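Encoded as structure tokens, the structure appears first; notes follow it.
Heads up, one of the protein chains got dropped from this complex, but the rest are sitting where they should.
A and B label the chains in the order they appear, each numbered from 1.
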Amino acid sequence: MFNYTFRWNQALNALPQMLDGALVTLQIALLSMVIGVAVAVALTLFRLSGNRVLRAIAATWVELARNTPALFQIYMAHFGLGAFGIHLSPYASLLAGIAFNNAGYLAENFRGALKAIPDTQTRAARSLGMPAGQAFRLIVMPQMFRVAFLPATNQMVWAILMTSLGVTVGMNTDLAGITQELNARSFRTFEFFAIAAVIYYVIAKAVTLAAQAFAWRMFRY
Amino acid sequence: MIEIQNVRKSFGTLEVLKGIDLFVQKGEVLTVIGGSGSGKSTLLTCINGLEPIDSGRILLDGTEVHAKGTDLNRLRRKVGIVFQQWNAFPHLTVLENVMLAPRKVLKQPKAEAEAMAVKQLTHVGLGDKLRVYPSRLSGGQQQRMAIARALAMSPEYMLFDEVTSALDPQLVGEVLDTLRMLAREGMTMICVTHEMKFAREVSDRVAFFHKGVMAEIGPPDTFFGAPRTAELQQFLSATH
Partner (left out) sequence: MFDTALSWNDMIFLAQGAGMTLMVTAVAVLAGTVMGIVFGVLRYQLGTWWSLPLTFVLDIFRSVPLLIQLVLGNAFQAIARLGWEPFTTSCVILSLYTAAYCTEIVRGGIEAVPPTTRRAARSLGLTWWGDMRYIVAPLATRVSLPAWIGLTLGVLKDSALVLWLGLIELLRASQILVTRLQEPLFILMICGAIYFLLSFPIARLGGYLEKRWSPHD
């Protein structure tokens, strides 16, 4: 069936290079999550605000992020923003696209978490003499954090997987980008991408396990 | 002293309080009974300003609760409330639940707040559950924790809103015992309850709410022994 000699050595020799790429992948994913969480908090506040314009902005963002492909969002950042004279590097486009996507999904996640905390919790806190802000900060927020945490770690795994899309806009320093460059030089597609797949798998599992360990330590109740 | 003067309150088109007049003296224990929807629970949440009122006045030691300039957060330190659903803060241990408000609202030093919390928790019989999360407690224990949490603020008044209604029958007793203890110690209390025997035992006066009106009020002997209004007679015969 196979008339093909696998050359794993050649691919394994490139492992250090690919691991460097994996660091870039992780870096982009982490950055995109930090930005995503910050924007999602803002979007959640927008949605709760009485201001119609702010609510509309938040709703549009969330709908766009959730109903168009992530690759489309990266293309928007890379090609679409050109119409405004903004020309982003592949790295910046990739980061912007994933951060946009993260923010939309996380905002939805935060809204769900907020809904999951019953009003009676706020009521109980207020009845002890806490001002509204304090009741939110000390009682509602910590509980929200727990509800939102696991979905947020899923989003982090998604972010890692999404970084591979950078290669379509010319990204060549992350894991997928470096693998593609190596592949273009050697045509050992299967070997290189198989190793990349293993690295992605290990990163995704490591992040999931770390998050579970963190949750186990944090949320003792 | 709590003075309630001609208080009216509606939810939408439904008027739940139709002009309530009532006063509670320092050290008095008042229990309020009545059917569901009679407005008795709403009155409690109006007293500490959690619910606005439509007209009338509620005075707490002479301060009008719903007046514009009233600092409700300051006022609520004087009035503890315990709800039917105990509303434990699930992310905090029992001790932290009780310490939180004294620390953050009264700005007490940690040691002082902790000493107070331990004292109150021991008082309600939870001295051995300090480091436990509420999810590990029974409903009755959580309710007693909620009482300790309110008491830790050293309130002058305590409001109890059907605190045993959501409990399994075998857990009702331990919570009522806690209330009895507080009554003996001279705490000023308003208890909305369905427990007639309890009302008869601990109350200085009992009030009967019916369809948003306070239909009858009096000392337990005459209240239960010789009810005047037809509504109360009917209510008592139906619940006995």
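Operating definition for what follows: contacts are C-beta pairs under 8 Å (C-beta built on N, C-alpha and C of every residue); 3 or more make two chains touch, one makes a residue touch a chain.
Keep in mind the model is a prediction, meaning the values are calculated, not measured.
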Which displayed chains the unshown chain touches: A
Residue of A:V34, A:A132, A:A197 or A:A210 touching the missing chain in the full complex: A:A197
Footprint left on chain A by the chain that the document does not show: 1-4, 64, 67-72, 75-76, 79-84, 157, 161-165, 167-168, 176, 179, 189-190, 193-194, 196-197, 200-201, 204-205
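Simple rule for what comes next: only the chains that are shown with their structure count from here on.
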Chain A residues within the chain B interface of the complex: 120-121, 123-131, 134, 138-139, 142-143, 146, 219-221
Complex contact set, residues of chain B against chain A: 48, 50, 73-74, 76-77, 80-81, 83, 85, 87, 89-92, 100-101, 104-106, 133-135, 146, 149-150, 153
